[in-house]
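Every protein chain but one is kept in place in this view of the complex.
Labels run A and B following the written order; every chain starts at residue 1.
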Amino acid sequence: MKRVVEGSQAVAEAVRLARVGVISAYPITPQTHIVEFLSEYCANGSLNARFMRVESEHSALAALIGTVSTGVRAFTATSGQGLALMHELLHWTSGARLPMVMAEVNRALAPGWNIWVDQTDSLAQRDTGWIQLYCENGQEVLDTILQAYRLGELVNLPVMVVLDAFFLSHTYEPVDVPDQELVDSFLPSYVPKFQLDPKDPCAFGSLVTPNVYMEMRHSIALAMDDALGCFSYVEDEFEKIFGRRYGSVEAIHCEDAEIILVTTGTVTSTSRQVVNELRAKGEKVGLMKLKLFRPFPVHDVRMTLMPAKKVAVIDRNFSFGSGGIFAQEIRAALCNAPGHPPIYGYIAGIGGRDVTTDVIKEIYRKTKNSDIPEAESVWMGLQEV
Amino acid sequence: MIEIRFHGRGGQGTVIASILLSKALFQAGYQVQSFPVFGVERRGAPVEAYVRLDKEPILLRTNVYQPDHVVVQDHTLLQSVDVTRGLKAGGWVVINSPELPANMVPFTGFRLAYVDASRIALRNKLGTRTHPIVNTPMLGAVSRVFEMPPMDAIAAAIREEVPRETERNLKAAQDAYDEVRRVGLIEHNGAS
Partner (left out) sequence: MGEKAEIIIGDHLLIPCSRMSTLSNKTGSWRFLRPRYDEKTAPCSAACPAGEDIAMVEMLTTQGSFKEAWDTILRENPFPAVCGRVCFHPCEGRCNRGEFDEAIAIHGIERFLADTAARNEFKSSLEKRPPRKEKIAIVGAGPSGLAAAYFLTMLGYACDVFEAMPEAGGVLRWGIPEYRLPVSVLRSEIARIEAMGVRIYTGKAVSSDFLSKAQDEYHAVFMGCGHSRSRKLAIPGEDLEGLEEGISFLNAIRRGETASVHETVAVIGGGNTAVDVARSIVRLGGKAIIVYRRRREDMPAFDDEITMALEEGVEIRELLAPVRIDGTGESYTLTVRAMRVAGTDSDGRAAIEPAGEESEEIVVQKIFKAIGEEAAEEWYRPGERGGQQLTLSNSILVRQPDGVVVAYGGDLTNDVKSVVHAVASGKEAAMALDILFRKGLDAIKTELSAYVVGSGPSLSMEIYMAGPRCERNHHVVAYNEINIDYFHLSPRITQPRLLIDERKKTFGEIDLKISANLAIRETERCFNCGLCNQCDNCYLFCPDIAVCHDESKQGRHINYDYCKGCGLCVVECPRNAMILEEEGQ
């Protein structure tokens, strides 16, 4: 049934529907509402899960590593500094091949203290072996959490479902919250491929010598590759039941587009409106939404972008000394494809600054009006300071 | 698409008012979006919340800069906050106030309505003299002034979201619906 719910609540509803067994999280704005909803569900019995209170994000993830090792479905959520604090254990989770789902509400990193949206926190964790899925609206958040459990458990990798602070986490909108039976038919209970069991004692995560560590890392690489195909399979299954699918990338008006904007998160939604408006004026503009970031859908990206004359990537993040992170990834995906279009990188909306339709239109105009990118990254709307 | 901005103070239920309104509008068949001003919440400080409504799915995920209407939950805010900032010409300003504002000049070119929501709240035993709960009566006033959503949608939203003293909130909303004064368009020099 469609209900007006907050983005955070969409996350919590999905976690409830996924019949998660253990939740552990440490509150941090803007993730707080997710944890509040879930603790309420645990308290009122609508979710039969153990809510583990901990003293830090590091402990929260450590608790879940133990939890999932025993074969239980688990969830956590965090933001910004909290995710940074988890860093060591992010590697551990994927290395130990423990599937779990984390809602990551993008928040800028301090200093200066900033609670608003910025993707640098999640993108800084791109090499930790977590699958990363970026969401555009409340419905997609709910659906993606459900898909994430299915996907992670297929390939034994943890999944980060990423959503924008406030523009998504604190925004109310109509979301179809499915019935439990439907969700159960999509997401069966978790059957671990290995687990700690006192009746059959074993030790995980012990010393590994150079003669096998490399193979273990390679197996993670292969599992990540598997995740690409598995995501498509999961979406097929999801679509059969719920009638919705998102794709690792979504191409909007790209078939004949000369300029394709590449976006993630809520900027995609606003960009859809801009593209509609520009198309109405006869502009040959398209939009590629990137949903799956790890594993990076190189093939889909190439297929979508290669026909365009120019590609403009909007990054709400920055890698110091390099550039916008999505732009880097897009460049890397295209560079071995002969005749690929030039990539224009734009930095916008850092630290919660609004990415308005005007900003997006300006990006389009700048791209259209220059034959080659004026810089690796163009910072939009910088003020005199 | 219509955009509505709520003005209030932290603790007055301003964000709840915006959520209630969006739920009522959704009941009434609109696509909706509502969100608070993104920031740090402090009791007593001026806050804002927003509602977007449209017949089509809402794609825009930005702040609201040029609202179609404004709802002011506390007339004392008029002294410190420019409540008509960005307001589109002819837009409604619905104020919780026992009387017309002394200075009508800022409302020139807009339509004005006022309702003594604080008195209505107290009459219905909602909150205290210093902290009357005015958000549900203000929704009643909004329903009448904007001619949407209908009061039954407002009532349904209140029933869903307000588990305590539901009946008194419903009564307060209806009272405000009945008592709101629609002054209408303020001509130049602040005259109505």
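Going forward, a residue touches a chain if its C-beta (ideal position, glycine included) is under 8 Å from a C-beta of that chain, and two chains touch if they have at least 3 such contacts.
Because the structure is predicted, anything quoted here is derived from the model rather than measured.
Asker: Which chains here touch the chain that is missing from view?
Answerer: It touches the following shown chains in the full complex: A.
Asker: Identify the residue among A:S206, A:N336 or A:N369 that touches the chain left out of the display.
Answerer: Reading the full complex, the residue touching the unseen chain is A:S206.
Asker: In the full complex, which of A:R97, A:R150 or A:R331 touches the chain missing from this view?
Answerer: Looking across A:R97, A:R150 or A:R331, the contact with the absent chain belongs to A:R97.
Asker: Among A:A43, A:M216 or A:C335, which one is in touch with the chain left out?
Answerer: Checking each option in A:A43, A:M216 or A:C335, the one touching the absent chain turns out to be A:M216.
Asker: Footprint of the hidden chain on chain A, which residues?
Answerer: So the residues of chain A touching the unseen chain are 95-97, 155-156, 193-194, 200-209, 212, 215-216, 218-220, 222-223, 226.
Simple rule for what comes next: only the chains that are shown with their structure count from here on.
Asker: Determine the centre-to-centre distance between chain A and chain B, using the mean Cα coordinates as centres, and give it in whole Å.
Answerer: So the centroids are 35 Å from each other.
Asker: Quick one: which bits of chain A touch chain B in the complex? Just the residue numbers, please.
Answerer: Checking each residue of chain A against chain B gives 2, 4, 115-116, 137, 165-168, 170-174, 266-267, 269-270, 272-273, 276, 352, 354-357.
Asker: Along chain B, where are the residues that touch chain A in the complex?
Answerer: 18-19, 22-23, 26, 31-36, 38-40, 58-63, 65
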